[in-house]
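Complex shown without one protein chain; remaining protein chains in place.
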Amino acid sequence: MSVLVRDDGLSGARRRLRPRRTTLAGLALVGVIALAALAAPLLPWDPEAVDLMARLEGPSAAHWLGTDHLGRDLLARLLHGASVSLGAVAVIVALILTLGIGIGGLSGFLGGRTDRIVMRVCDGFLTVPTFVLAMFMVGVLGTGLTNVVLAIALSHWAWYARIVRGMVLSLRERDFVAAAIVSGASRPRVFAEHILPGVLVQLVVLATLDIGHMILHVAGLSFLGLGVMPPTPEWGVMISDAREFIWTQPMLMLWPGLMILLTVMGFNLLGDALRDRLDPMLAGEDH
Amino acid sequence: MTILLAAEAVEKRYGGQGVFATGASKTVLRGVSLSVRDGESVALLGASGSGKSTLARLMLGLERPDGGTVRCLGQPIDALDTDGRRTFRRTVQAVFQDPLGAVNPRHRVGRIIAEPLRHLTGLDARERAARVAELLRLVGLAPEDADRLPGSMSGGQVQRVCIARALAPEPRLILLDEAVSNLDLVLQLQILDLLAGLRDRLGTAFLFITHDVRLVRRFCHRVAVLHDGGLVEDRPVGPSFAFDHPAARALLDAMLPAAPPPALRDRSAESRIAP
Partner (left out) sequence: MTAHRLSVEGLRLSARRDGRPVELVRGIDLAVERGRVTALVGASGSGKSLTCLGLQGLTPPGVERLGGRVRLDGEAVDPATLPGRAVATVMQNPRSAFNPVLTMRAHARETLAVRGDAGALDRLLPEILAEVGLPEPDRIARLYPFEMSGGMLQRMMIALALLAGAPFLLADEPTTDLDPLVQAHILSLIERLVATRGLGVLIVTHDMGVVARLADEVAVMEAGRIVETAPVAALFAAPRSDAARALLDAHRALYPEEFA
């Protein structure tokens, strides 16, 4: 059967070498938006500069995409919105991965009573829909970007902890872990060298696929007035602000909406591509 | 001679776990005692479900028995301090059934073989690399193979890597848990001959877990038979040996024949009658 296995590996390798068009599209979208997020603070336009003389203007040489109801430059606000959204999501993902791997990983690796208690706590978190839980937490913690980030991280970690625990449990039973123990590796070494790397690869894919979802969470909470507060240039806040002008100035709402759409789409395409690249390889390796 | 590893009246039960938990626990091993002395090759024979692999996991300290003790060099292995644990791991190594499952697919061969050297010896990186090259040659692979990933090798080659890893810390006992069952017969013999050669030179002891009676006769001095969680036979292997216990005799009787039956049954006549 070794012949068959090797052939699978070959065709997998060929598939990996030839990126698909959707992969490139995802990379390009995420790349452009990330670049915008990084470049925004360096640009000369101030996203919070109010100019009541220039309210609700159309595109011009001074304001490429026009201005909003307070005469603020729309393009500057969109670009700064990218840094706010991506920055918030980066912190959320880092928090969730840390909590998920820390708590779920230890729970699965140690097993026994620790595991049972941790999993019941997770189950508690998982019974409430994440958005409702996040709303509740913002209600308790108060509004603002930091609290939104905390609320979303706290409402999502339990999913990741559960998933990580499952992966750890299945990896822990593998013969190569037994072999590492027989080779004299201590438990922390076994976890760090043999279990964590496998978990991380899969988690990165999962987190990439989830980023779009979290961007929507941040924007959604801000839209409802529970998240980022005006005048911070955040896409959800911008859509909320534009509600009054939906009939007269629809572009005010469409631009931030488009940014959210493109960002979510970019990360989803990228996540799909990562999964396609890494999963067959893992399946091949697992053989 | 020193007793290297001994199971003393070990018991193991598995509780009803999983989705379809019934609550009732299943006894897999009931009071099994088995020991391996220095330089001795002991076969552990049994049908599937007899508890062979569970006994192996207990004797390797991968699971704890529910009753009884496992001792390495006289010390109970679940009460070892750090030094004692290192001595235990240096003394007893193992090779598992599925070679590709027993190596981390992300690690290169050199790193796989060096793992026990890193944990159990004081060798530095250069000394480890030299020892890995020496071990690769010893098991019939090339020193350049250290840079390969296991996924690019055949099952037989990866099993040699696993044997090299087990040999690395110069153990006094190697436990082979169905270590050749997945390979074809020619490869099985090559590997057993390789191990027999090492045994002659280094005096390594083996605990050889298998269900193939033919391999036992070729490789082992003593054979123990597990049946339904209990040890039913424990006797020396002679040129021709027999068992008393019916379950053990059944294993011997099920052995495949050496040659086709002398009067070759001719079924063609029967089958051609009915079109």
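Lettered A and B in written order, each chain numbered from 1.
Criterion: a contact is a pair of C-beta atoms (placed from the backbone, for glycine too) under 8 Å apart; a residue touches a chain by one contact, two chains touch by 3 or more.
These figures come from a predicted structure and were not determined experimentally.
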Which of these, B:Ile3, B:Ala47 or B:Val232, touches the one chain of the complex that we don't see?
-> B:Ala47
Note that chain B touches the absent chain at residues 46-49, 154-156, 181, 183-189, 211-215, 217-218, 239-240, 250-251, 253-260, 264, 267-268, 270-272, 274-275
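In the analysis below, only the chains that are shown with their structure count from here on.
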Rounded to the nearest whole Å, what is the centre-to-centre distance of chain A and chain B, using the mean of the C-alpha atoms as each centre?
-> 46
Residues of chain A touching chain B in the complex | 2, 6, 9, 174-176, 178-186, 189, 193-194, 197-198, 284-287
In the complex, go through chain B and note every residue touching chain A.
-> 57, 60-62, 85-86, 89-90, 92-94, 96-98, 100-106, 115-116, 119-120, 151-152, 154-155, 162, 165, 169
